[in-house]
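Shown here: the complex without one of its protein chains, the others still in place.
Right, subunit A next:
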Amino acid sequence: MLRYILKRFTIMAVTLFIIVTLTFILMHSIPGSPFNQERGTNEAVQANLEEFYNLDEPLYVQYFIYLKAVATFDFGPSIKQPTATVNDLLGRGFPVSLELGLVSIIIAVISGILLGIIAALRHNEIIDYIAMTIAVLGISIPNFILATQLIQTFAVNLKILPAATWSSPMHMILPTIALATGPMAIIARLTRSTMLEVLTQDYIKMARAKGLSPAKIVFKHALRNALMPVVTILGTLLAGILTGTFVLEQIFAIPGMGKYFVESINTRDYPVIMGTTVFYSAFLIFMLFLVDIVYGLLDPRIKLHQKEVK
């Protein structure tokens, strides 16, 4: 197990390195620099600034400076907000984004699984049709459209929920609904179909033949098997939630990491772009790793350290 984890961490480090390199290349291939958008900077000041941020160095030197920054996770100050370091911005934004993402994924997983189970148990009944109609809508409506619709309905027309910002639990309702609906719908559909399949399996018949109660059969025997495919797509859903936070933080004016990320790209704030990208990538890669671990724990047939044993 330890060897497996070590191996995975090596792979994760290599992946991260590739991402950092690609980001660097992409970042410098966007035309423009942090300063030439600003009107009226005189040339001497601009040269000074460029020197301070090492932008006067050849690209490969800059690349190594960035690699060092990544390795020490110290990206220096932001170019656009010189009073704050990149780490300050991340420290401010990440908890907010994490809250939004975490609440959304928990809601998506719990309600998606419940909806899927109910639909499967009431297969071809009216509840099933309603649940699956909701699911299809949830999958096909992009989160930013849903978000604007929600704001229109609940904030503008009904005036029962705040339209933007992130200052109280009430403020959290609309963004999390907008973010969670898509993944929830995907989970619900998947849970339903795998559950239907699992319920026809012999071991379920066998559990019934033991005289177990329906609840025990569903939760002890069926659900765990039905959730296996759900866990595999959890990685993809996490990535979706992550990118979803960029968009929704813009729409709802939530002061999260996504907001800094998008702003930094628009203003070519190189250190912030680098810092947020590295942070996002590392976070996502680590979550994918956790998903694999969970999968191994759920399914005894999968041995994470199989190769080492044989």
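The working rule: a contact is a pair of C-beta atoms (placed from the backbone, for glycine too) under 8 Å apart; a residue touches a chain by one contact, two chains touch by 3 or more; residues count from 1.
Note that contacts and distances are computed from a predicted model.
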Candidate names "Rieske (2Fe-2S) protein", "cytochrome-c oxidase", "ABC transporter ATP-binding protein" or "Iron-sulfur cluster assembly ATPase protein SufC"; UniProt protein name, chain not shown: "ABC transporter ATP-binding protein"
Residue touching the undisplayed chain, where the options are A:17, A:64, A:129 or A:203: A:203
Hidden-chain contact residue, picked from the options A:65, A:114 or A:212: A:212
Absent-chain interface as seen on subunit A, which is shown: 201-203, 205-213, 216, 220-221, 224-225, 298-301
